[in-house]
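Note that one protein chain is taken out, while the other chains of the complex remain in position.
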Amino acid sequence: MEPVQLLDTDGRLRHNPDWPLEITPELCRDLYRRMKRARRFDDEALALQRQGELGLWLQSLGQEAAQIGSVTALRPDDHVFPSYREHAAALSRGITPAELLVQWRGNRHSGWDPAHYRFHIYTLVLAAQLPHAVGYAMGVQRDGSGEIVAAYFGDGASSEGEANEALNWAAAAGAPVLFFCQNNHWAISTPTQIQMRAPLHQRARGFGLDAHLVDGNDVLAVHAVTTAVAEQIRAGGGPALIEAVTYRLGGHSTSDDPGRYRSASELDSWTARDPIARLEALLTREGWLDAQFRAEVESECDGLAEETRKVCRELPLGDLGELFGAVLTEETPLLATERRGYRDLVSSYVD
Amino acid sequence: MEPVQLLDTDGRLRHNPDWPLEITPELCRDLYRRMKRARRFDDEALALQRQGELGLWLQSLGQEAAQIGSVTALRPDDHVFPSYREHAAALSRGITPAELLVQWRGNRHSGWDPAHYRFHIYTLVLAAQLPHAVGYAMGVQRDGSGEIVAAYFGDGASSEGEANEALNWAAAAGAPVLFFCQNNHWAISTPTQIQMRAPLHQRARGFGLDAHLVDGNDVLAVHAVTTAVAEQIRAGGGPALIEAVTYRLGGHSTSDDPGRYRSASELDSWTARDPIARLEALLTREGWLDAQFRAEVESECDGLAEETRKVCRELPLGDLGELFGAVLTEETPLLATERRGYRDLVSSYVD
Amino acid sequence: MPVLTLSKAINTGLRKALEDDPRVVVMGQDVGGLGGVFRVTDGLQKDFGADRVIDTPLAEAGIVGTAIGLALRGYRPVCEIQFDGFVYPAFSQIVSQLAKMRARTGGIVSLPVVIRIPVGGGIGAVEHHSESNEAYFAHTAGLRVVCCSNPRDGHWMLRQAIQNDDPVIFYEPKCRYWSNGEVSDQPGVLPPERAEVVRPGSSLTVLSYGGMIQTCLRAADAAAAEGHDLEVIDLRTLSPLDLETIAGSVERTGRCVVVHEAPTFAGLGAEIGSAVTELCFYHLEAPVLRVGGFNIPYPPAKFEDQYLPDLDRVLDAVDRSLSW
Partner (left out) sequence: MPVLTLSKAINTGLRKALEDDPRVVVMGQDVGGLGGVFRVTDGLQKDFGADRVIDTPLAEAGIVGTAIGLALRGYRPVCEIQFDGFVYPAFSQIVSQLAKMRARTGGIVSLPVVIRIPVGGGIGAVEHHSESNEAYFAHTAGLRVVCCSNPRDGHWMLRQAIQNDDPVIFYEPKCRYWSNGEVSDQPGVLPPERAEVVRPGSSLTVLSYGGMIQTCLRAADAAAAEGHDLEVIDLRTLSPLDLETIAGSVERTGRCVVVHEAPTFAGLGAEIGSAVTELCFYHLEAPVLRVGGFNIPYPPAKFEDQYLPDLDRVLDAVDRSLSW
């Protein structure tokens, strides 16, 4: 099965009657801006990690089309359950650089109020967010509201029992969930063929979900498919899965050395399929990338980069004492005692 | 998709060129004898439970064709990982009534040496045996021997994460496993439609396994399909799944009251599809069920019943002290102390 | 004050919770038409519908995981795990997600999820159906762990747990399901975070919970016949522990025996022993002694009477403590 494509690797539009999308300059420019911002933010975060300002960073480099094409196809009141690499999606949803970085600086475990952004905190335990998404969607069903829930996960995470429980459960319950898998070919050093024999979209159909394969580096295809699938779910069509074929252009994380397990030629071939370059080729060809817009985007990205650098260094640290009160709604006597002991010890240093 | 059938519900042979099977009187009589024995054993065990001789019993009633048609299609050196209701399969493999009952009498947790029968002990934690089967098959792969591994599980168990991990893992590893699901329509009180939206054989294909749906109350169909699929796995074709549609004619267990959740008419309709009656109809029609053979089987079953009743009451109890030595290969000082304390206490009662 | 079995008392507690708060949902395997394998949810689906009393697929991680999702959406799920030994497939969801969500979000997100677990032995069950796994959850920060021992507590502690905004592991001793007790229509004076002195005494403090309370009370009767006046405390809350009540008692009696079904090694009795020793060091006439299941996997049914602490083993520990 061929992945859905609306834009070929040279940035030429391909006619695809199955997935109608009104391809306007506004849409393309908006997606372009979002992708450029995400890329720039990712670059800055990587640099900050290299400078020791972040403990760890997991790049979204190369996956901007998959994330932004999909998240912009959702409605603002739809709910997103991300994995941990969805910075492009998060930024696109309005989560701020400060909120995104604080976890990776090591100051907090999460940076934003999930209810406010309708974007759950990151989940580092692979696939654990997928049953949460299904449960949330069961709540939506019971509320009778027209929202849907989107859950992001990776090719590797799909091997976990919980991922499969979630696919099956969502199908059985008819819950309004859109499972969005970014198949970026690797789970750290493990290639997809170690994880699975059949492609994931085929597996999803086996569970009774509607499923589609899309070129994840083609932002228009991702956007078109996600829009259509989201509306179908919203209309009561039951859960669905989109498998977006993309590539992690960076290492797994800043602790990873991808040179140990993947070839330079593989990387080169995917660099040549860069999702931003592809959209840029379209914009250029269509004359939608005038100097003014280009400058506008450039300066917006510069501003974002500056903000990112600035807020990162200024991220509030809080103190361990606060955590004692956050464990349960009421601090237990044991925690109160420990907090006092901790404070005494801290102040004894100060003396 | 229609389940494979070789014998219609009236016991008439149906021509099915896809699943060739040499239907000889010997084969049919052998299967008949095994099924009759299994049914009789199950009846006795149920009676023993009702008399208080067993703590619990889970009947295999109605599932004899699925179990015996499949297990007899394996070679003696193939390995079986059962769930907990596979008494018909176990008996057919030579496991004795005493070995089968001791667990349900509450004397031991398991009754036989799994290596001896190439039949693993029962697993009560649903689906937990499925990764074991896959691992065992990985060992077989590494040994380069021509064995295959058969794993039994139920429709309900298929919802567990571990069941799906196992299907996926087996497919990815190309391990020689035959997953055999007895879809008996119920998981205690939960009907299949609560567990899943799409049928299990479709799901298995989604994982990249070869999969088949078979009439589980048609022993010839089960035997034919299992034989062919087993040989295909043996030849290196990778794992496969057989979904056998059958029905649990009894309650979930002797603690269950199925009247609370299923209709009498449903039960009646399946009683009418009794797998033994169906084969008996064929045997009768073909003239393979002469008086002598009938008497032979009858007396064999009587003997089995008598043995069952007898051995059950005589099952050795052992003593708790032995268990301390069975936890680890060497008894730890803590366990040795506890065992001594336990023995002292026991002997203090005797005094 | 109606007299109810524990099973029925919990059932009416669930019913009340479902009536009082439309956000409460009950979910688990076979909780609907069957009313649960112990009939604890009997009749609830009929009265509140399949959307609020949810028969789930057979997947424990899914039960707890979707309950977390429902809680994020504003619901208050009460999950049933069918038997103690089947909570382990949900372990990752419980310890890494349910327990930690509040701390991970700095207190922004609370997860009011109750996980009901029929616990312990004494009912002649097959393997995996008689486990006592409270120590795993007690060791997990971010969970409240409670255990009822009688119908009154089954009813009221459950309603309090459902009202609590924290995740609660709610243990129900299977061997007590069919025992009767009075259930008042008021919660009484005992808050959920307190232990209860169920028998006051002066010679030695016996600490226990759940299915072992009856054994301890019988032991106290037997000891009384020999002139020893045991104080028996039903812990009720296992995490946090009510150390105030516990230490108050041990300071008076100077001796303490902890009784539970779980194996003693690294069990809850170990925590109690260490905490009590630290709090009451100069009051102790003997070390805190522990009576528990032996440190072997739960045995076959025929041996459970010998495996579980019984009158003799409790009294033996009491004697050892008294004569230390």
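A, B and C label the chains in the order they appear, each numbered from 1.
The rule is simple: a contact is a pair of C-beta atoms (placed from the backbone, for glycine too) under 8 Å apart; a residue touches a chain by one contact, two chains touch by 3 or more.
All of these numbers come straight from a predicted model, not from anything done at the bench.
Of the chains displayed, those contacted by the omitted chain across the entire assembly are A, B, C. Only one residue in the set B:Tyr84, B:Trp169, B:Tyr247 or B:Tyr342 touches the chain that does not appear here, and it is B:Trp169. When the full complex is taken into account, the listed residue touching the unshown chain is C:Gly142, out of C:Pro77, C:Gly142 or C:Pro173. Only one of C:Phe48, C:Tyr88, C:Tyr171 or C:Tyr209 touches the absent chain when the whole complex is considered: C:Tyr88. In the full complex, chain B touches the omitted chain through residues 108-110, 113-115, 120-121, 123, 125, 128, 130-140, 142-143, 161-162, 165-166, 168-169, 172, 318, 322-323, 325-330, 332-334.
Although one chain is hidden here, its contacts on chain C can still be listed: residues 61, 85, 88-89, 91-92, 95-96, 99-100, 103-104, 127-128, 135-136, 138-139, 141-142, 239, 262-263, 265-271, 273-275, 277-278, 281, 286-290, 295-297, 324.
Residues of chain A in contact with the chain left out of this view: 55-56, 103-109, 124-126, 156-162, 187-190, 194-196, 255, 260-261, 317, 319-320, 323-324, 326-327, 334-335, 338, 342, 345-346, 348-349.
Definition applied: only the chains that are shown with their structure count from here on.
One finds 41 Å separating the Cα centroids of chain A and chain C. For chain B, the set of residues touching two or more other chains reads 159-162, 194-196. Of all residues in chain C, those that touch two or more other chains are 56-57, 59, 61-62, 89.
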